[in-house]
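What you see is the complex with one protein chain gone and the rest in place.
Which chain is which? They are A, B and C, in the order written, and residues in each are numbered from 1.
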Amino acid sequence: MDQVQIRYTNKKPSLTKPIFIEGLPGVGNVGKLAVEHLIEMINAKKFAEIYSKDFPPQVFINTDGTVKLVNNEFYYYKALKKNQRDLVLLTGDYQGLSAQGQYELVELILDTIESLGVKEMYTLGGYGLGHEIDDPQVLFAVTDKKMVKDIKKLGAVFRKNEPGGGIIGASGLLLGLGKLRSLQGVCFMGETPGYLVDPKSAKAVLTIISKITGVKVDLSQLEKKAKEIESIAQQLQEIESQAKDRPDELRYIG
Amino acid sequence: MDQVQIRYTNKKPSLTKPIFIEGLPGVGNVGKLAVEHLIEMINAKKFAEIYSKDFPPQVFINTDGTVKLVNNEFYYYKALKKNQRDLVLLTGDYQGLSAQGQYELVELILDTIESLGVKEMYTLGGYGLGHEIDDPQVLFAVTDKKMVKDIKKLGAVFRKNEPGGGIIGASGLLLGLGKLRSLQGVCFMGETPGYLVDPKSAKAVLTIISKITGVKVDLSQLEKKAKEIESIAQQLQEIESQAKDRPDELRYIG
Amino acid sequence: MDQVQIRYTNKKPSLTKPIFIEGLPGVGNVGKLAVEHLIEMINAKKFAEIYSKDFPPQVFINTDGTVKLVNNEFYYYKALKKNQRDLVLLTGDYQGLSAQGQYELVELILDTIESLGVKEMYTLGGYGLGHEIDDPQVLFAVTDKKMVKDIKKLGAVFRKNEPGGGIIGASGLLLGLGKLRSLQGVCFMGETPGYLVDPKSAKAVLTIISKITGVKVDLSQLEKKAKEIESIAQQLQEIESQAKDRPDELRYIG
Partner (left out) sequence: MDQVQIRYTNKKPSLTKPIFIEGLPGVGNVGKLAVEHLIEMINAKKFAEIYSKDFPPQVFINTDGTVKLVNNEFYYYKALKKNQRDLVLLTGDYQGLSAQGQYELVELILDTIESLGVKEMYTLGGYGLGHEIDDPQVLFAVTDKKMVKDIKKLGAVFRKNEPGGGIIGASGLLLGLGKLRSLQGVCFMGETPGYLVDPKSAKAVLTIISKITGVKVDLSQLEKKAKEIESIAQQLQEIESQAKDRPDELRYIG
């Protein structure tokens, strides 16, 4: 097995001007939630798996008792309507554990999508605010300056010096290394508290992706999940707030 | 020396439809205890050693004063009776230190057992509960769904979403990477508190392995060790409980 | 992509007896500040970028919304006057994350500057004192004993056993590995508290570099930045000192 390795589980699809959309685990799991939801809604087909020696040495156990080695997975979708675009999608269990593992994973992803004819990438992630947010906006960054105007029209926002630390991980690296190969790309970052998985932020990101791909997606399930998470978050806050209200003396009862 | 390297200390054995059984250090050392006990009881023969640059740079000192470079060791057993199976066994001092080291070690193990004609693997480990357990059960996970029914008949149990984090380390990786090579395998995980080495859990696992291999193993030594460990555990608990009973004031005597 | 990789963004320059000057991030960011300021003042031209799998997997976001993969950058300057020297300059976002990454980065830098005809290197860094310093001096270390006398004449100082731990990172490694290739070099280390970026120390270092290169550099911007940083440092000290003055009782108001 090479350091990173692709394994085709189905015939490599033949696609027309496909768009690539990536969503791996990260802050608030925004990107992963968004792409997984999209895959499910449009019934995209898996065609390949990526394994890496820089993923944890781990298998998950499926509900039928079988094991699944942790990986990343490629899916495709063939446009059904005229205004739609063929899609290549990537999601997965992990990003690379080390800097080197990240670079190697992203190089393999870029090799693969280039061989499928991809010229346009959209990478999805979360922008961790560290505080609650009612109506998450979607920030973005691009490979080419001339794309900025069009992306703003889709409802995404650009704020100078945000995120201040740039983008760390696959979503940024796909753009950074892709740019060196003359691929065009946009990274969409949904605002998120970042404490818990955030379907609300994923929904905000998918709303924009929907406009780009021409693929309408039912977002009601994400809304439902978002309400469940909000309820959990509220309970956690109440517990914490009760703990604070209890006077200090009580803590020292002998 | 390669990254990982096998060194045959005896002629490679010629075996008939051998079963592979692995038990390396891990939670409660359940797998290692089980395989070491099995090797001793059936007088299995060592035929190879694995060295890895991802094991600690360490030698142990034998009781005769000689050093032993840390390694993993392969043993074999030739069936003596009709209902028995030829066995290939692996145990060792360490698993790989890094993710990459784990993948490389497991790939080498798989290469080796495939060259010996192995089609069936049983990997042994512990499932850490974090609390005491009187009668440890043995959980399992498989490479193929159709195996579930037969494994349940042996007395192993399957509980959905357990272990929640899947299986980390060689026992899981052998199944995950083995599955990609069309090898069949089962991971047996003996329930264990996980605080101390756990011969009781190892005994539970070996009871099942005995049914699969047709090899009867005297488990009385494991029972004896288990009682010793229980006695140690009880003493530790008593010390801890006495410390708790002592009133707080005593701790602040000036 | 190789482990470390150079990418020429412009034609490789043809230079006459060029001097190499390096300033990467480090203590007080002294070296990076100095070289970046020099590049700006003399309008040096970028000709190459270095990428490494041992840099963080990160892109920065430019003020126009485009991403920039973290890297190191080579610049050159052609002498305009008779007493000036052709220059090759290196600065960047990061040093290698691991020991191995550092060695590989420095080997690639040395390969590159040797191919440009460089025989003389000046590496710039900070010497962290851990306390305030009014008038930072510039310490140095050399590849060849016979250089010591000339370097002292430039105003740099040598103190036995300082820095006690030697030089860690690219500035030291360039000299250490360069010496094995018979390259001559000096490392200049500007004294710095090391708490914050230190333009005052960078100015001290650039004053010496100016004498070596024959290139006059306007240092007023560094002075201005230094005053801003001093003002910030003072404010931080005041906050800290107020916190200390507050009596302990106040901290325990219920």
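Criterion: a contact is a pair of C-beta atoms (placed from the backbone, for glycine too) under 8 Å apart; a residue touches a chain by one contact, two chains touch by 3 or more.
Treat the numbers as computed from the prediction; the structure is a model and nothing was measured.
Asker: Shown chains touched by the missing chain?
Answerer: Taken over the complete structure, the missing chain's partners among displayed chains are B, C.
Asker: For the chain not shown, which residue from C:2, C:64, C:144 or C:228 touches it across the whole complex?
Answerer: Reading the full complex, the residue touching the unseen chain is C:144.
Asker: In the complete assembly, which of B:36, B:54, B:73 or B:198 touches the absent chain?
Answerer: Among B:36, B:54, B:73 or B:198, only B:54 touches the chain that is not shown.
Asker: Determine and list the chain B residues touching the chain excluded from the picture.
Answerer: For chain B, the residues touching the absent chain are 1, 3, 7, 51, 53-61, 63-70, 97, 254.
Asker: Hey, which chain C residues sit against the chain that's not shown?
Answerer: 96, 99-100, 102-104, 106-107, 140-145, 148, 158, 160-163, 165-170, 172-173, 175-177, 179-180, 187, 247-248
Basically, only the chains that are shown with their structure count from here on.
Asker: Line, ring, star, complete or other: which one describes how these chains touch?
Answerer: Graph shape, chains as nodes and touching pairs as edges: a line.
Asker: Among all chains, which one's averaged Cα position is nearest the averaged Cα position of every protein chain shown?
Answerer: A
Asker: Between copies chain A and chain C, are the contact residues mostly the same numbers or mostly different, with half as the line?
Answerer: different
Asker: Going through chain C residue by residue, note those that touch at least 2 other chains and give them in order.
Answerer: Not one residue of chain C touches more than one other chain, so the list is empty.
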